[in-house]
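In what follows, a single structure is set out as structure tokens and then discussed.
Note that one protein chain is taken out, while the other chains of the complex remain in position.
And now, chain A:
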């Protein structure tokens, strides 16, 4: 038994494998996916710039503003110590903020898209056409240039089944990247 240690989307023989490696590509044109991606990027950029900026500010203050850092506030507790503890607090807060935003806004969208994508990739041709038509009525704007379709005689369901079992056929598959 041949075990393909590649990611599951790269398993499968020859052309199937090539197709599988891009079977979800069509979804990238979906409005909802674009929304998910832009929301994630906006969130990631704002979190990274916040924590990195705030951390670098703290580092720069520690290096160049030692008078300020040594200013005592309460007993022996000085500004430096308070800012340091605030770094902990801000880390916890940002992690919590990201997680709750992701749970509320990103996860439901991602789950919806994932289910749809996996269903589309796993449904055979004949049924896919129906599925597409039905979907198309709802999602008029969606382009799906046949990329989710598995190649040749092998139906999507079988290919999916094979991919899940990690079986890639008796014949040595042609690895796409050797082309």
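In this text, a residue touches a chain if its C-beta (ideal position, glycine included) is under 8 Å from a C-beta of that chain, and two chains touch if they have at least 3 such contacts; residues count from 1.
In the analysis below, contacts and distances are computed from a predicted model.
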item: Hidden subunit of the complex - UniProt protein name among "Cation acetate symporter", "Ethanolamine ammonia-lyase large subunit", "ABC transporter ATP-binding protein" or "Putative spermidine/putrescine transport system permease protein"; value: "Cation acetate symporter"
item: In chain A, positions touching the absent partner; value: 1-10, 21-29, 33, 36-37, 40-41, 44, 47-48, 51-52, 55-56, 58-60, 62-64, 66, 69-70, 72, 74-78, 80-81, 84-85, 87-88, 91-92, 94-96, 98-99, 102, 107, 110-111, 113-114, 117-118, 121, 147, 166, 168, 172-173, 175, 177-178
